[in-house]
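Handing you this structure, nothing more for now.
Not every chain of the complex is shown here; the ones you see sit where they belong.
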Amino acid sequence: MSWLSRLFSKWLPKESSNWQWFYRLGSPRWFYQRSGQWLPWVSLAALLVLATGLVWGLAFAPEDARQGNSFRIIYIHVPAAFLAQSGYFIMAIAGAIGLIWKMKISYMVMKAAAPIGAALTFIALFTGAVWGKPTWGAYWVWDARITSMLILLFLYAGVMALQYAYHSVDAASKASAILALVGTVNIPIINKSVDWWYTLHQPATIKLTSAPSMHMDMFMPLLVMIVGFYLFYAVALILHTRNEILRRERKTSWVRELATAKAGS
Amino acid sequence: MSQAPLLSVENLAFERDDSCLFSGVNFSVDPGDVLQIEGANGSGKTTLLRMLTGSLQPSAGNISYLGQALSACRYDYLSDMLYIGHQPAVKLNLSAEENLRWMVATSAQSNDVSVKDALTQVGLAGYTDLPCYALSAGQHRRVALARLLISEARLWYLDEPFTSIDKQGVAFLQSCLQQHVAKGGAVILSTHQDLSLTGLRRYKLVSDVEAIA
Amino acid sequence: MTSHVARKMDSGFAAWLRRDLLLAYRRRGEVASPVIFFIMVSTLIPLGLTPEAAELEKVAAGMIWVMALLATLLSMDALFASDYQDGSLEQMLITPQLLPLPILGKVTAHWLTTGLPLTLVSPVLGLMMSLPNAGYVPLVCSLALGTACLSLVGAVGAALTVSLRKGGLLLSLLVMPLYMPVIIFGTATVSYAVDGLNWLPPLAILGAMFAASVALCPLAAAGALRVTASN
């Protein structure tokens, strides 16, 4: 991979002060301290937005004409599905940054992103399945998007399995970064091919949604929930990353100081 | 080239998972040198040799070849180097001859000693057609060592080359090394045995773990 | 100098291809095995499902493809494993050649000894599963291209898991999602043909996938090997 990093390092003159923040971000210690300052605010925002969205969606949005109240699962289901997909790209980008600029912190972000993304994927699948029972009369249907989502779960599982499989932190990070990158190249191909497969076999007997015709009163809380999920995702990612930083840097002096300070106070 | 050494190592250090294995390793090797890396089990000899071959990245320090950093002359350096490690890269299902032919084909440079001759010289004359899993431990390693007779590389890195080799074989191998350095090559090897080579230099590797203890 | 590099490039590819083919030849029994595996599993299916021709016909193409995929997958982890154990892989990593070339050589040998025989034997299975006549040519074409993609993508997975000692199933986990587009277009080629549609478009997509894999997979595998094998 060294040719790759050599290629890209040309873009980033090392001494340039414009990029100092970038290299400082690369320092786990700096990230840990800074994120400690951000965290309360982001958490608060996430909480507020999520609460607003939930109350709005569950209590005030109008009932669906055909599905009744069961449609309200959408306020969890769609944001989770959304984030699950973005999460994979976030993970892969973090991995790529690690490979190219050899930045420790981005490997940690990548490692932290995998289980969060997998959990969101699982939530999307699970809520979808629960929703499917009243709507389609079955927990599981081989719909195109559902299938893509399942494959996404497998991709996450692969990255996580590879992380755990290696004893050496360095090898685990690099190997799973490569896998995540290969996965990103494939996600569009997978999604397209699954769509294609589905329309081939099933000329639209199951219409999943009536999204365009969705009423504004239903749609606005959904939007709020999506924003809330993004914020929540950020909180979870920061927390997981901080955890990972402490774990990997436990032998450094600043973490030791931190621990003694905690114990002292 | 105002006499830059063939290989020189400056302040080399190696860390694995945040613990330092060794640091401050300095030596240089000129044509005609045999350098024996000594040290207790686990002191990092294999690690050092693999770092020289470029398989592992040093966490600090420089390795230079004819005065240039390795990254600047990767192709030339790798073409001029031969490494035989603990695992001798001998395929069990192929015969000794097939193994050697393949090794020669993938390596950068080779002289005109024929594969059959080389195998005869290392004492495998009657065994060239057997699959290698039917060879004894020592014969198995001899297949890999036969590469030395064919190689034109100047730098040889040998990790415990005398393992499983009988006394006659050890003597032969030493004469082989002697010839190589006489022709202007250099050898860096690790072994726990005492060698009787003229011009032998030793480097004692002390791992940081031991040094503290 | 450049011609010297070119010669060496070639020998990097050719030497490894020749060696892996020779190894395969030494283990002739093994080379036949993916094929026999393929045939055997295909006999399991009527046992597990139904012996009726009308029913089998419907699942034939899909099943043949699923089994070809599994047979490839099964043989995939051997690609680098024994080389890792006996030190050959380390030698490969320290040769001055460009690493993707020996890898491409090994993958080519792998395809010649698994994908190709599977492709050649597939019409027999089609016959056993009452595949309609129109399906045979597309089946063979799609398998030839598709198994090559599978070998190439599988090589990346094999490289990622090589130092994990017995990564066979982990490997499946890593590459199976990546295999899904291949199986979709592979079966589509056959079912288009059986339904009397133009089956060249899905085949062309397989071809595009193959081209992309040839270009990218050896690079990714090389990167992966540098990370995993030197550990």
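Note that the chains are named A, B and C in the order they appear, and that numbering of residues resets to 1 at the start of each chain.
Keep this in mind: a contact is a pair of C-beta atoms (placed from the backbone, for glycine too) under 8 Å apart; a residue touches a chain by one contact, two chains touch by 3 or more.
Only a predicted model underlies this, so the values are computations on that prediction, with no experimental measurement involved.
Asks: Assuming the shown chains are one of each kind, how would you write the subunit formula for the complete complex in this file?
Replies: So the complete complex, counted chain by chain, is A x1, B x2, C x2.
Heads up, the rule we're going with is that only the chains that are shown with their structure count from here on.
Asks: Which chains lie in contact with each of subunit A and subunit C?
Replies: Touching subunit A and subunit C alike, sorted by label: B.
Asks: Which one of the chains is closest to the middle, using the mean of its C-alpha atoms?
Replies: Central chain is C.
Asks: Please state whether A-B or B-C has more C-beta contact pairs across its interface.
Replies: Here the pair linked by more C-beta pairs in contact is B-C.
Asks: Roughly how far is subunit A from subunit C, centre to centre by C-alpha average, rounded to an integer in Å?
Replies: Spacing between the chain centres: roughly 32 Å.
Asks: Suppose each chain is reduced to the average of its Cα coordinates; what separation in Å results between subunit A and subunit B?
Replies: That pair's centroid distance is 48 Å.
Asks: For subunit B and subunit C, let me know how many angstrom lie between their CA-based centres, rounded off.
Replies: Their C-alpha centroids are separated by 36 Å.
Asks: Would you mind listing the residues of subunit A that make contact with two or more other chains?
Replies: 168, 170
Asks: Give me the residues of subunit B that touch two or more other chains.
Replies: none
Asks: For subunit C, which residues are in contact with subunit B within the complex?
Replies: Subunit C residues touching subunit B: 5, 8, 11-12, 14-16, 18-19, 22-23, 26-27, 82, 85-88, 90-97, 102, 230.
Asks: Per the contact definition, I'd like the list of subunit A residues that touch subunit B in the complex.
Replies: Interface residues on the subunit A side: 2, 168-170, 251-252.
Asks: Show which residues of subunit B lie in contact with subunit A when the two form their complex.
Replies: 16-19, 71
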